Structure formats: C-alpha cells, structure tokens
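A protein chain is absent from this complex, but the other protein chains hold their places.
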Amino acid sequence: MIKASIVGGTGYMGFELLRLLVRHPQAQIVEVTSRSNAGTKVSSLHPALNGFLDMDFIPELTDPGSNDVVFVAAPHGASMDVVPSLLDAGCRVIDLSGDYRLGNAETYEKWYGKKHSDAGNLSKAVYGLTELNRAKIAEAQLVANPGCYPTGALLALIPVARAKAIGGDVVVDSKSGSSGAGASPGDFTHHPSCAPNVTPYNVGKHRHTPEIEMALKSIGGNFGETTFTPHLVPLVRGIQTSCYVKLVKGTNIDDLKKHYRAFANENHFVKFVDGIPRITSVLGSNYCHVSIAMASESMMAAFSVIDNLCKGGSGQAVQNMNVMFGLDEKAGLDIPGLGV
Amino acid sequence: MIKASIVGGTGYMGFELLRLLVRHPQAQIVEVTSRSNAGTKVSSLHPALNGFLDMDFIPELTDPGSNDVVFVAAPHGASMDVVPSLLDAGCRVIDLSGDYRLGNAETYEKWYGKKHSDAGNLSKAVYGLTELNRAKIAEAQLVANPGCYPTGALLALIPVARAKAIGGDVVVDSKSGSSGAGASPGDFTHHPSCAPNVTPYNVGKHRHTPEIEMALKSIGGNFGETTFTPHLVPLVRGIQTSCYVKLVKGTNIDDLKKHYRAFANENHFVKFVDGIPRITSVLGSNYCHVSIAMASESMMAAFSVIDNLCKGGSGQAVQNMNVMFGLDEKAGLDIPGLGV
Amino acid sequence: MIKASIVGGTGYMGFELLRLLVRHPQAQIVEVTSRSNAGTKVSSLHPALNGFLDMDFIPELTDPGSNDVVFVAAPHGASMDVVPSLLDAGCRVIDLSGDYRLGNAETYEKWYGKKHSDAGNLSKAVYGLTELNRAKIAEAQLVANPGCYPTGALLALIPVARAKAIGGDVVVDSKSGSSGAGASPGDFTHHPSCAPNVTPYNVGKHRHTPEIEMALKSIGGNFGETTFTPHLVPLVRGIQTSCYVKLVKGTNIDDLKKHYRAFANENHFVKFVDGIPRITSVLGSNYCHVSIAMASESMMAAFSVIDNLCKGGSGQAVQNMNVMFGLDEKAGLDIPGLGV
Partner (left out) sequence: MIKASIVGGTGYMGFELLRLLVRHPQAQIVEVTSRSNAGTKVSSLHPALNGFLDMDFIPELTDPGSNDVVFVAAPHGASMDVVPSLLDAGCRVIDLSGDYRLGNAETYEKWYGKKHSDAGNLSKAVYGLTELNRAKIAEAQLVANPGCYPTGALLALIPVARAKAIGGDVVVDSKSGSSGAGASPGDFTHHPSCAPNVTPYNVGKHRHTPEIEMALKSIGGNFGETTFTPHLVPLVRGIQTSCYVKLVKGTNIDDLKKHYRAFANENHFVKFVDGIPRITSVLGSNYCHVSIAMASESMMAAFSVIDNLCKGGSGQAVQNMNVMFGLDEKAGLDIPGLGV
C-alpha cells in the first residue's frame, strides 16, 4: 500500500483527493492537514466521506518522510513554502498549485505577480499532464499537476499540434463550473450573481495561458498566437472547452481524426467521440471526451469536456501517483462519469 | 460471478444499473435489452459507459433462465407483462417499476388506474426497501424495488414510527430533481419551464402515497393521515424530503435521536447526521442522510436526502441483489457521494 | 410627484425599489443612501439601472423631512435606529426590515434575540400586507412591510382562515430562491453549495413564523399550531409555498374556491388560478398566484408563488406607497411577470 498524505484537505481539491483515495485499492491515507480545521473530523467538514474516513484534520504532517507521496493542495504561493521541506524529507510530491508549472522563475513572476521563493526546484518539477509526459512523471520526485483549463485545452489540441496542422492563431474559449473558484464564498460565486450569468474573467491575463502556450510549444510546429479566455457558467463541476484552430491550408479533417483517434487509443482517459462531448459523461470521473469538426472554411473546432476537480485536478493527481509508483494507471479511477 | 441482465436499458434507471454493475466486483452484465435501441452500442446511447461496456442493446433476452438475476427497468404497466415469464424461467427478479409494490390488485387498480395482469404473483413479491425487509429480501424470488419518494420518506420516518412516537398526522413534502421524470422529454421537464420553477404535481394522487402508507402501517402504531406531495425542483439528481410529524405528547427529541442513531447503526447506507443533510453528500451514491429537529412546539421535522436514481432506484436494486445472493451488502456500492 | 428617498440602496431590496421607482409615473427618487458605497454612481453598482438613474449614493439623507416618503431597506436591527428620526422629521416611512412587524417588544426580543430600541413606535406601525390592512395602511405614518415568506403564506391562507375552515394544524413548507438571503456572499449561498441542494434552514426558529401566526390569529377562528419551514432552493428569484391545512370536517373544496376567487377579485395583485401556479408567471412582478387542491382525505394544500424581491418586498412597498398617497394601487407596478 502506498502511504499518502494530503497537505490542505479543506478545499474542493483536497476533498476530491480524499473522495478518490478512500477507495483506491493500493493507497492508504495517512494524514490530512488543514490549518483552519485542525482538530475537526474530516467527515464533518466533508459529509460525503461519512462512513469512509474516520480521521481528524491535523495542523501539520507529523513525519513527512514516512509518506511515499504527499499531495499538496495548497493555494498558489503557499505551495512553494511547503514543497522544499517535503522534498528534503525524501517524499515524492504532487503539487496541485500553479507554483511549479511554468518552468522558470521569470514567467512565474510575470503571471503570478510575485517572486518565486523556491526557484531552485523548478527544474526538478515535471509538468504532470500524464498524456504529455508519462515517462518523465514515472521518474519524477516533484510533479506539477496541471491547471484545470490547460488540461481541457491541451487534450483537445495535442493531436492537431502533433499533426503539424495548426496554421495560424488558436482561440481557446473555456466555460467552467463554479467549483473551479474554490470553496471560499465571494461575489464571483454568489448564487444570485453566478446562476443567471455567463461571465468571462481575467481576460488576457489568466495564469493558465502560459501553461497552454508552454505545452503547445513543447510539441513544436509553427503557429500563431494562443488566446485563452475563461468563462464562469452556472454549473458546479465541469469545464467545456471550445478551441478554434486555423488549420494549415489543405488539411483534411478526416486525416486529423486519425491523429485524435490514435491519441485516444494511447491514453485510457481520453475518449475521442462522435458528436459533441457532454460534461455529464465525465462528471465525477477522470475521463476527458474530445471531438472535432470544421467550424468554418478554414477553422477547426476541437471540443473537450472534463470534470475540473477530477481530471482537471485531483483525479489527474491520482493518475500521476499511479504512474509514479508503477501501478495500473486506472487504479482507483475506474469510475464512469455520472451520466445523468 | 453473478450473471445479471437488464430488461430496459434505455432509460435513466437502466443506465444507472449499468453504471453500478460495470464496476461491481461480483456481478457480470450478460445482456441489456431495449426495444427502441436494439442493435445500437450501449455506450453510444450512454457515453459515460465509453470504455466500460462494449455491448449492443438487444430486443429481448436470449435465454432468461441462464441469468442469476434479471433487473426489470420497464415502465409501470409494462413490467407485469415481462415478469411472469422471467419467474417461470427460474430467474430471480428485481423489478424497478411500481407493478409489484402494493401487495394487492385492488390498491394497484385504484392508484394506477388499470387492472393488474399478474395478480397471482403479487403475494410473492417482497417490498424491496432493504432497511425494512432485509431478511425477506434474502429469500425472495421477486423483489419489488421501492419508489424513489417512499425510499426518502420511509428512511426518515421508520425510526419515529418504530418508537411509537407518531401522535397524529404526517405531512411529507418532497422535492425531486428532474431525472425522476425519466429520459423522455416533455413539457414538465422542458428546461425553460423546469429551471426557474418549483412545481407541486399529482397533488393528492401520486402513486407513491399508498407505498408510504403501507410501509408505515406495517410497522404499527396508531397514527393519523399521511399527506404526500411531490415537487419538481431545478436539480437533476436528488430528492430532499421534509416530513412533518405530529408527535405523541411528551415525546423527547433526544430520545428520538437515539432511535435514529440505532437505525443508522444497523443499516450501512443510512447516516444520521448533525445539522441539515445535503444532497451533494449522497449524489451518485447509495447513501441516505437523515436528521431530525423540532419544527414547532408539537411537530418534529425529519429531513432526508437521497440520489433518486441510486438509493432511490438502481443502487437500491443492486443492494437488494447483494442481499439476495449473500454478498457483502456494500459490494459495488462503495462510492462516496460526489460531495461537490 | 411623490418625493421618495431610500435608506439602504446597496442590497437587493434597495435595488428592487429603484428598479420599480425609476419608472413609476407619480414618484420621483430624491436620494439613495449607502454607507459602504457613498460617492459611487448607483448605476455602477446596479448596472441594470444604466440609462435610468444618474445619481450617486450618499451616506445619509440630506433633509429627511423634505421627502413625502422614505423607504428603509436596512438590515433587521438597523432600521429601528433610523426610523425614529424619520418619523420625527414628519416623513411617512415604509420599513422593509422585521423591526416593526411583530407589534410588541417581547415577541421581537424572543425571535430576534435582542431588545427593541424603539418600542414606543411599535404601536404606530401598521403591518403592511395591503390585502389584509389596506384601510389602515392608507392612514399610517409607519408601515412595517411584511416578510417575503409571510406574504406568500398569508395570501394562500387568508381565504381559508376567513372561511373558518381551518380545523387543525397548518404546515407551511416554503422554497425560496437565493436572492432572499441578500447580496452579501457566504457559505449558504456559495454557488457550488447552493446550486445542487435543497436546504431547510432555521428550522423551528425562523423569524417569519410569528408574523404568519400573528396575521392568521388576527383573522380569528379556532385552529391548531402553525409550523413553518423555509428551504433554500436553486432559484434566484421566487418563493413557492405549499401550505397543508387540516380542514374542518365536512368542508367542501368547491366552496372554499369561492372564497379564494372572491379574495382575488378584491385584490388586483392576487390571482386565483386553475392548475398549479408557476413562479415564472410572477417573476419580476408584484403578482401572487394561488391555487388549492385536496392533498389527502382531510388536508387541503394551498399553493402560492411570488417574486420574493417584488411582491415579497419592494413591490409590496411600492404598492403600500400607492395606497398611502391615494394613487392607483397599480401605479408603477403594471408589469406582467417575465413568463419565460
């Protein structure tokens, strides 16, 4: 049994890790920290775990080095204060924040608006989109789990990028449920404001933009600018992403479909579907459904759906854990989407 | 491995059975019928099953007798045409319709507005609320799986009924998500009509009323009238039930809580919680969360939440299968609620 | 033109007053106060008013006595600090808080958990349900505008109470949209928590309970206990109320319908409808739609729908202003519900 602990079990990502790990056949939850809820029963904050986990939140891990893996579900900026000591203690770390995703301290500072306090470990971190970096993840001590939006966008774009068929700009228009904004209430997710609106936000400056660009560029090819715009929609779980890709002239969509199908065949959690992918199909699951179609003469649309908390966060993290420890990649993740 | 087939795999109840059975460790899906979709891939109608079930719908079971159990997820009125031949073939049958729940043909005719065509088998049928009839279910050849509303209402009311503390009328006000109305579109569940409304329906004549009364009376005690009113609310999955119970004078709510706690301790899928139960805690799961409080001087409120498709239907059916075949009652149902 | 000012224009009730008053043909908005937003353009906080109101919030009314009427949309407990000086200045006051509704200081203290600081004016206040107290409202200097829940409950219950047909207990189960909880974000109305749940709250202790009781008792008749339980449902605007009334034995529902029809005929904003009333029919409007049906042998259900911010608050307040100043009761309120 893999010994796993969670730093930051209060929020939705922390909860989702617990939801998946309580029924993982080869992992065991050792400790769960929460500063604000230390001393409280985990299942009293997260009543869905009633009957599954009989454990209290503690303020800090008792003995980090006794864990095989530590999941860090702390806010951006807080992770980099915690991760160094975990690495020093010899744990393997899966960090769900944005702190180790961007590869270099300058980019981090530009997009996150603060200095990186652990720049030395940035080069150690492997960007944890399994479908992009499976082999490196297997060896990594530190995995930077991807953002929810980049996960949806990249799984829709990798095959067309690999096919070298992107011939110009890429526009990514994403629609996310409110759970992506976290468990703390605020004006943005106040029900009377959120339920009847569709709200673009952080236009031109969302931190997931460089993540998408970085990953696409790592694939190579010669393309234009990537424009990413997130929207809050009145869903709780789920991200639907519509990517508009200017194709290289003469590209045939049926040829592209072969690339998408091949990508799905290599990656269990990616399904290439006929018709339009539905969020309900992946709700509560680690799957990503993708489809493509011509949206105009020259532009392809690639559509994807994920559960932002699962494949877009904690499910992806568990998938990475499975890869890191040589388990079946599907272990603990063999749950179909809610469907209805 | 239990060999299980499903008659009627098109609707939401049929889908939910499949969602649960594809990952049941001791059951295997043999065949799934659908008249309207025969010849289609099951996962093309239910894309959440993509990667879990590679099978086509067939029009009728090939050899009913080769199954250990057949789940009948046909509409009310259609089940009683199918069940007799399944029983004759020697299968054990779990019927999810209302056809075998009411115990006698007169009551059936009164509430369902048609003659019962298989009255002879009514006495064979065991009412399949596991928490009420576990021992009988274990022996039954034919289980009449309960309605969604009665499941929510009864799990909230059984302890106070057993405590002989009901001293007058019982008012049951239930709020259900739209999936309870089934997969066929209609005015009632048209999004523009359903999303901004709360709609009581079938007032004074909902078919689940006699089910609730019958089960409560089977417990005994001397009480007044049961008034049940269902409401459609803008949720997809989930039923929240508020039961208002006139208590026997002098009843102490803390004593009642002991009865509720004991009932929960005897029944894994019932959790008695502090505070107000939340639908999200049980979403996609087979759990029922219950709490009680004084709603006025003389009336107790008992609140419950269930997932109408799972504990309110197919999850309950799988739980019954587990009991019928001597498996761990939790087998295949070890999934926490979605939580968020 | 009636000169009207608003104390407390930040919240939803304040906004709704503005939405109605900007197009009222015989009233003019003089000033709008807000401590937190003083100096800000009203339409920048409330962008729906863009093009309708070109005015800044000010911290306090400049010259209260120059107004014909002042609407106080301050929180419970804050109104009673403001109202006395407005009355002294000679204004007529419509208070939207609960501070002057309960008639005596003891009841206030019991339900609101604090001493009343202006008990001397309680006897001056007229309970502002126009349909109950039209004549008194016309003369009042201080109107205590009703709570949203009591408005929905009472308009459904007054005819059966007047008919002396209540023969026992009354159970009121109300379902409200999230705007009823106000504009300040919190856990209760956090979208991920609110959107997929139905949540009873303040069970047995909601402050609207004594308001309902007080008004019913003022009608007279001999009945049992009133149990009121509010539920938060995933709507923004709207309250649906289901009242379960134990009828006097032998009461004929068709006779009762005559009482309901007569009540609607006397009151423009009450419509007695066939079938089930729909929230959409009254959305954004000052109407209340009501229907009744037998919910069991002995219990009648009375259903009502209102827009909680309009007829359940600011629309009712404008209706009261119309009555107080001898205007057409419908002035400025001649808007049909949104319908879809």
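Going by the order they are written in, the chains are A, B and C; count residues from 1 in each one.
Following the convention adopted for this analysis, a contact is a pair of C-beta atoms (placed from the backbone, for glycine too) under 8 Å apart; a residue touches a chain by one contact, two chains touch by 3 or more.
These numbers come from a predicted model, not from an experiment.
Contact with the chain that does not appear here is found for just one residue of A:279, A:310 or A:335, A:279. Only one residue from C:49, C:70, C:194 or C:295 touches the chain missing from this view: C:49. From the set C:206, C:237 or C:311, the residue in touch with the chain omitted from the display is C:237, counting the whole complex. From the options B:195, B:253 or B:294, the residue with contact to the unseen chain in the full assembly is B:195.
Taking the complete complex into account, A:235 is the one of A:122, A:235 or A:333 that touches the chain left out. Within the complete assembly, C:273 is the residue of C:58, C:138, C:214 or C:273 that touches the hidden chain. One chain of the complex is left out; on subunit B, the residues touching it are 12, 177-179, 183, 185-187, 189-192, 194-196, 234-236. For subunit C, the residues touching the absent chain in the complete assembly are 12, 15-16, 19, 22-23, 44, 46-52, 179, 236-237, 268, 271, 273-274, 277-278, 280-285, 287, 289, 309, 334-340. Although one chain is not shown, part of subunit A still touches it, namely residues 168-169, 171, 173, 175, 192-193, 196-201, 203-204, 209, 225-229, 231, 233-235, 238, 240, 242, 244, 246, 276, 278-280, 283, 293-299, 301, 303, 340.
Note that in this section only the chains that are shown with their structure count from here on.
At the interface between subunit B and subunit C, two copies of one sequence, more than half of the residue numbers in use are shared by both copies. Chain B has its Cα centroid nearest to the centroid of all protein Cα atoms in the structure. Centroids built from CA atoms put subunit B at 36 Å from subunit A. Centres computed as Cα averages put subunit A at a distance of 46 Å from subunit C. Spacing of subunit B relative to subunit C, judged by their CA centroids, is 39 angstrom. Looking at subunit A, one finds that residues 12, 179, 183, 236 touch two or more other chains.
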